[in-house]
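Following: one structure in structure tokens, then a few remarks.
Here the complex is missing a single protein chain, while all its other protein chains stay put.
Now for chain A:
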Amino acid sequence: MTDCRRQWNREDELPIYLAKSISAGSNKRQKSHGMFSSVEGAYDTKTIDFDSYALGRKGNRAPRRCSTERMLDMEYFSEPAREPHKKRSDSVVTSPSGRPSVDVSYQSQREHSHCENNGKSERLLIKGGKVINDDHSFYADVYVEDGLIKQVGENLIVPGGVKVVDADGRMVIPGGIDVNTCLNKAYLGSPPVDDFYQGTKAALAGGTTMIIDHVTPQPGDSLLQAFELWQEAADRKCCCDYSLHMDVPQWHEGVRDEVEVLVQEKGINSFQVYMAYKDVYQMTDSQLYEVFVCLKALGAVVLVHAENGDLIAQEQKRILGLGITGPEGHPLSRPEELEAEAVFRAITIGNRANSPIYISRVMSKSAADTVSRARRKGSVIFGEPITASIATDGSHYWNKNWAKAAAYVTAPPLSPDPTTPEHLHSLLACGDLQVVGSGHCAYSTAQKAMGKDDFTLIPHGTNGVEERMAFVWDKTVATGKMDENKFVAVTSTNAAKIFNLYPRKGRIAVGSDADIVIWDPDKAKTITAKLQQSALEYNIFEGLECRGGPVLVVSQGRIVYEDGNLNVQQGTGRFIPRQPFPDVAYQRISIRNKMTCRQGVSRGVYDGPVYDVPATPKYITPAPSAKTSPTSHQPPPIRNLHQSNFSLSGAQVDDNVPRRSSHRIVAPPGGRSNITSLG
């Protein structure tokens, strides 16, 4: 620590607020116990140490060290479930002899980092950039080695032979995380044209260095098998790190066991349920409640596709009946109200089950408003608008060109209200919506044309993985709605926090993954399908101009994109498992769990007269997603089923005997004696 003291003493001569808050990181931090543990000391050099700023303590450096330790301690206490932390202290390398030792110790620690890919990761120094995290921005150099950020600060001591990138005052931001892609979701057996290779290539070209893809098993498929299928495809093709959401197409006991395995052994902590797609994926409210309770117990985040599938099915029938078969039938049959209604219902069920809810794809103003109202009432809920909903609107469904109109078909649909994007930007900026995904699911025009005579058969999905970051910048930062830190939050950090990737992802800090983007706020670009990485022949943002874009993208410590040139390699992407119980969602939930021990009232036993009631048989309410339409045959009427939703039995032996209309009042022999009966 002598070295540190010397440095601080020098700083003491400066005014407090000019003193560098970010020291050069003379204590090296090493991520030593598996890639899934959180990063030791990740907070140290970039968290403002308020103690050291305290005026009365100027020159007294002891508090700073204490605060550092305290922070580490807190980290331990807040994450008791993570075994590796306990051992990690052994490997924390302090630098007893000052800065020159940095180089040496890194070399010696090299075998600990097993996230290299074929030794291809580079040593990289990003010089002269402005590092932007979600909490603050500062000028610093970033040194990357072994796919990790090793040092952040000024005047770094780095080994020779390092590749130096001059950021030239531009922004250095954590790589984007796109939490909503479907790169392997087949429609009627045909996979999307952007598979894991094409899709992640496009992601990297747009500044996104990690995706979370949806595993979409069909009803009846095993979730575990689907997971392995997806993982296998992604491991072979992915160019950037990825993780997986699991879609739950139906709910029963077997699924519950699989979900448990996925959470506890496979590193999946988010599951999507559907309130739409009647008779295919749709779940009833009862099932949703059960799923929510189950996932809450496991510590997973529930993603909800929120649309009222019952009404959509009815409206589709009606619209087709009117002779409307083109893509305009899609938004007509899925009006905004149905989305808002389902969001409201999902939140209600989430509140009752006390489970965190994540609304994937917020496409309309009213759905967004519903989310923000619920947040105001304290619900643990997150909302995700997608690239398409923040950058364009649903007027295109009425395009005369069928192929263009069909390209916009996604569910929930884009709102035809042209003021929708602006509204969503505002809610993003004020924090009512938290994450921007892309909903990237690219089907070619030929695939879309499967529904050329019936809009209900058009596969759903739009592009957006490549354009996401740029549009968020263009629509919100460039217009002054949000600042650069908030930009980092909505494109990367918030997602990392909600899905428990933080601080490994979503932050530029010592020990975090070296997923870094150098962002040029002035780079202007016109979106066109001709210049894109995606394999789609039509881009729904065609012709839109946008400011802001990546000039250099570093993924896993490698430069994969530089000045318009991609240098990616299939299969380099790693699967990033995620732990359950993300703090940002579950701290509140677990406290509320403890609070909701409701107490019954202790009363004396009621001993007044009691009516004698005959038992009644039971009838089952048709589920909203029952395979039959309401016009079809109903079960034969059961007799005399009135008034109880808590029935005791099925058919009775005396069912053939007409019901008695007289009753007997049973009074206790001793008369009414207890206080609980009436006097």
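The rule is short, and it goes like this: a residue touches a chain if its C-beta (ideal position, glycine included) is under 8 Å from a C-beta of that chain, and two chains touch if they have at least 3 such contacts; residues count from 1.
Everything that follows uses one rule, which is that contacts and distances are computed from a predicted model.
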Practice problem: Pick, from "Multifunctional methyltransferase subunit TRM112-like protein", "PIGU protein", "Amidohydrolase-related domain-containing protein" or "2-oxoisovalerate dehydrogenase subunit beta, mitochondrial", the protein name that UniProt gives for the chain of this complex that is not shown. | Solution: "Amidohydrolase-related domain-containing protein"
Quiz item: Looking at A:Ser364, A:Ser444, A:Thr476 or A:Thr572, which residue reaches the missing chain?
Solution: A:Ser444
Quiz item: So which of A:Lys130, A:Lys317, A:Lys525 or A:Arg588 would be touching the chain we can't see?
Solution: A:Lys317
Exercise. Consider the whole complex, including the chain that is not shown, and state which of A:Gly153, A:Gly175, A:Gly439 or A:Pro459 touches that chain.
Key: A:Pro459
Practice problem: Could you tell which one of A:Tyr197, A:Trp251 or A:Tyr277 touches the chain left off the display? | Solution: A:Tyr277
Self-check item: chain A residues that touch the omitted chain in the full complex
Solution: 186-191, 216, 218, 220, 276-282, 284-286, 289-290, 308-317, 319-320, 322-326, 328-329, 332, 335, 337-338, 340-341, 344-345, 348-349, 351-352, 398-405, 411, 444-447, 449-454, 456-460, 537-538, 598, 600-601, 603-604, 606, 608-611, 613-614, 616, 618-624, 626-627, 629-631, 633-634, 636-647, 659-661, 663, 665, 675-678
